[in-house]
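Okay, handing you the structure first.
Only one protein chain is missing; all other protein chains are in place.
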Amino acid sequence: MTTLTSLLAQYDLVRQATMALTQALSDEDCCVQSMPDASPVKWHLAHTTWFFETFVLERFELNFKPHHRAFRVLFNSYYNGIGSQHPRPRRGLITRPTLAEVEDYRSNVDARMAALILIAAALPPARVAELVQLVILGLQHEQQHQELLQTDILHLFSCNPLQPAYATGDVPPVARVLPLEWQQYQGGVIEIGYADDGFCFDNELPRHRQFVEPFTLASRLVTNGEYLAFIEADAYRNPVLWLSEGWDWLQSQQLTQPLYWRQIDDQWQEFTLHGLQPLDLQRAAIHLSYFEADAYARWADARLPSEAEWESAVASQSQKHASQSLLQLFDTAWQWTSSSYGPYPGFRPSADAIGEYNGKFMVNQYVLRGASCVTPVDHSRTTYRNFFPTGARWQFTGVRLARSV
Amino acid sequence: MTTLTSLLAQYDLVRQATMALTQALSDEDCCVQSMPDASPVKWHLAHTTWFFETFVLERFELNFKPHHRAFRVLFNSYYNGIGSQHPRPRRGLITRPTLAEVEDYRSNVDARMAALILIAAALPPARVAELVQLVILGLQHEQQHQELLQTDILHLFSCNPLQPAYATGDVPPVARVLPLEWQQYQGGVIEIGYADDGFCFDNELPRHRQFVEPFTLASRLVTNGEYLAFIEADAYRNPVLWLSEGWDWLQSQQLTQPLYWRQIDDQWQEFTLHGLQPLDLQRAAIHLSYFEADAYARWADARLPSEAEWESAVASQSQKHASQSLLQLFDTAWQWTSSSYGPYPGFRPSADAIGEYNGKFMVNQYVLRGASCVTPVDHSRTTYRNFFPTGARWQFTGVRLARSV
Amino acid sequence: MTTLTSLLAQYDLVRQATMALTQALSDEDCCVQSMPDASPVKWHLAHTTWFFETFVLERFELNFKPHHRAFRVLFNSYYNGIGSQHPRPRRGLITRPTLAEVEDYRSNVDARMAALILIAAALPPARVAELVQLVILGLQHEQQHQELLQTDILHLFSCNPLQPAYATGDVPPVARVLPLEWQQYQGGVIEIGYADDGFCFDNELPRHRQFVEPFTLASRLVTNGEYLAFIEADAYRNPVLWLSEGWDWLQSQQLTQPLYWRQIDDQWQEFTLHGLQPLDLQRAAIHLSYFEADAYARWADARLPSEAEWESAVASQSQKHASQSLLQLFDTAWQWTSSSYGPYPGFRPSADAIGEYNGKFMVNQYVLRGASCVTPVDHSRTTYRNFFPTGARWQFTGVRLARSV
Partner (left out) sequence: MTTLTSLLAQYDLVRQATMALTQALSDEDCCVQSMPDASPVKWHLAHTTWFFETFVLERFELNFKPHHRAFRVLFNSYYNGIGSQHPRPRRGLITRPTLAEVEDYRSNVDARMAALILIAAALPPARVAELVQLVILGLQHEQQHQELLQTDILHLFSCNPLQPAYATGDVPPVARVLPLEWQQYQGGVIEIGYADDGFCFDNELPRHRQFVEPFTLASRLVTNGEYLAFIEADAYRNPVLWLSEGWDWLQSQQLTQPLYWRQIDDQWQEFTLHGLQPLDLQRAAIHLSYFEADAYARWADARLPSEAEWESAVASQSQKHASQSLLQLFDTAWQWTSSSYGPYPGFRPSADAIGEYNGKFMVNQYVLRGASCVTPVDHSRTTYRNFFPTGARWQFTGVRLARSV
């Protein structure tokens, strides 16, 4: 079990990691919202802090007094149980509080959190357990926003004709791509869902049985080179390859390629956190929507895996500890599954506002598994369920193919 | 197996049943489109005819010549493999061809179909089988449009301040509602999907196994009286009861009640095919969206059943032939399930344009099971999968509750 | 002054003329609304009747009882002073009352109007005068709708891929176009506005003075041939020729030509009341928006005339009774002026709901002068002020150029 000492150390690490991600950004970069789906960096910094203030300090601090009354509404994301929130598409209008004031807010809450954790040993054990649980939830929540912060800044910079780069160092080289292999799995009655005694989100529970037919899974993700062949086969102009809603989506936005691909003077480029780069055909194709993933799979005479297939295959690999037959599981891009995001049999959200965390989004979204190159390294699990609507493209999302046997 | 003689008899029955539905309608009623999701009655009449001309006559008739060249585009619904189509939201602008000309089109195709079926015995057996299969598909397709025709005319009339009634006779009385009972089911590895040798749609195949946890199912649908209690508990103003997307949907349209409910001088009324009627608290609540069904279930401390639960429970009842523990299965309203509409494991659509029938809609829609009071009586099956988006309300859709044990 | 006998004769003539326009139309043609700006033919038939029932019969008939209570709302166009109205974009949903029922409504009101006029001689002279005035207003109103009925049916038919023709006879031949001549006018303090003792609309009053600089006016309208040269000079791709809002309008709809022009196999065609016809380069270019008229004028190194210029020039020609220097004034197409539609100095709308007729539209519209080929022949005047928004194209609208001297 997490001790209070290690809890504070973890807290500090995660909170500092967030700030480290903003090093290269100006006040202006941190303030602007590039589309309703994205949030300003400053909002991420404040909202994650609001989470600790609201769900931890307010419940545990003696004589609780909020750092700033208005922040309670401004930085509430969507918790209806907690009161009003500032409308999401208007987050970018909040030039005040300034970035410096939000950093003060973070410092203030960090100090109060440290004080609280230091004296918590004096609490009854059940209260300590509750505290630990909430702090860990807050840190997991903050790690989710570390990823979102980077996806949102990438989108913002992609809208700027000056094409600024977020990352400063060299582009990390990519290992030469290995030939795609099809790994075989037996299926049968398998179990999925979290079973360990560490942290998981409520949507990973309860662990339960599913029946899975035999299937094969691709050893790696689809590459840019492979996806380019799909484009060059005129796939974006062929309705037969697309789900009906996907085709309408494509047509209404006149899409011809992935979100961050640019064709400049007959050369393919990709806009990345390192700015505009020549398209590397060896790298995994990313920033793909569900519709694109599904259409590519159809074209490749394959399909997307279900989340039960994905999880059972990956779990079996972990157990063997031996051959790494499935590559690019957690370090490259989230992988679309064919599974609509819904509750596991027996799922029950928490009773209070924390219960709004996951359950209320369980409709018209699809599950992604694995993790991406911008996911914090200690924030991935075999049972982790990420989810986005079918048209979302600004996340680090790619494709692992499957086939029925 | 269907003989050619009985095939022709079936053909005539179904085609006449369609026309019978239009008896009470004027030319104007048949021409207008009340919203993009609905189609004019005239379009239904022509499109179902186009289906036979395109998928049967064109493949089997010697010296095939279309009745009218332009109809091939006008009355193609969405089959991209078959060529262009007239834009769906503009179907109501087609005052020409007139209703009489569309009836001529029907007569012309009916005569050619009869001639074809009468001489088909001379064809090689494989061709006969193909013909029979396509004609039956066309008839099933036409039966689907018989239901849609009625849902669309109900919507059209609901937009008219004069509140016209489609049906002329008396409102059929409703049996006194029975107390809701919770039927228990064991679950385990069950099988769903079509297994007989009659007709089914491709989306009901292949029959396959699923693992289901123990569950209970309500013996009947939610009534108007029960749903009214939900409204009176202020449910349409309480975000905690709704999926996040459902709440946004509700708010943006400022909804406070089901689609066809009207509160007039403090009396609840319901707009029906028999015109405006006092709300019958004993009848099943219908014309509910997925969002409303889901919120009601949450409020009632229950949930929607999955399609595997629904089908396995209903199949077990059919096998027992005894106690009719589940009521209102096929005669009242389609029943929302919690299952996102997707392909069964191993699903393969047909190779040609017929393959566009079902597969390409398998995203962001939810499965409905059973059948409704406007479904043709020989058009329902335990394995039948209907599907609509989560905001659809103009269909005859209701709620059967489930609970995990 | 109009006698009661001649009034009844006029009434019958105008009412019959309206019905004559619907001879070639089916019930379906009369029911459908092709866009929010247009109205169904059936609605025109009913609304003009509603006008007599509301503004004449209700004020003069003893024991007034409306033909149908619901029609009072259904066929009220916009008179807020008179109560609710059915939303304009939903006029096409009213399949009931049927066309036959609306014809009954017309007959009923016609009979009551005839009875009223026949006994009116017994009324006090002031009441007779009021009656005559209101009946004439109603007839002028109905004549306006005779033109709108034709513009709306043309639009409806233009949306039909079958390209039906409204008119049955041959296309009337057009006289060979005369060379454009520039007629000169002195300007100075001129007077405009209605000054006779016949009928005029309130927006033509009061007659008043304006100061006009010397100007020239084109002897005829711009032809299709001339407008084609404008298109071929790439005008639809050159922002410098357009008003800023006109350019945005053009771009957002991706327009490249007038509303009813079609380029088919490299041949220019025009959709007309006689169906699709080869584009006649000698005819006036019509169905142009203000934006197109203004851009064409700029390209031709000219401008649109103000309404004061147009009216004073035309009035001077009428007075001379001699040389017909200005052609195509009232028989071809309405002519856009550069004048924003506003009240004349001293304008006062009538005190009651009739006062909503014109005044409340006096913003963001531009005045058109003259009359068109579908205007009833006795419905044009030198002082007549028609008006439409700058993007309207479905009316019979053309361009007469002007220049400052």
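Read from first to last, the chains carry the letters A, B and C; within each, the first residue is number 1.
Assume a residue touches a chain if its C-beta (ideal position, glycine included) is under 8 Å from a C-beta of that chain, and two chains touch if they have at least 3 such contacts.
Values in this document were obtained by computation on a predicted structure and should not be read as measured data.
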- Message: Quick check: which displayed chains does the absent chain contact?
- Response: A, C
- Note on the structure: Considering the complete complex, of A:L45, A:L99 or A:I286, the missing chain is touched by A:L99
- Query: Which of these, C:P89, C:P278 or C:P345, touches the one chain of the complex that we don't see?
  - Reply: C:P345
- Item | Chain not shown: contacting residue from A:D29, A:E103, A:E309 or A:E356 | A:D29
- Going by the touch rule given at the top, which residues of subunit A touch the chain that is not shown? 26-32, 34, 42, 70, 73-74, 86, 90, 92-99, 156, 159-162, 164
- Note on the structure: The missing chain sits against subunit C at residues 78, 80-81, 189, 208-213, 239-240, 242-247, 290-291, 294, 303, 338, 340, 342-343, 345-346, 356, 360-364, 390, 404
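Everything that follows uses one rule, which is that only the chains that are shown with their structure count from here on.
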- Among line, ring, star, complete and other, the chain touch graph is line
- Query: From the C-alpha centre of subunit B to that of subunit C, how far is it in Å?
  - Reply: 46
- Message: Could you work out how far the Cα centre of subunit A sits from that of subunit C, in whole Å?
- Response: 59
- Message: Please output the residue numbers of subunit C that touch at least 2 other chains, ranges allowed.
- Response: none
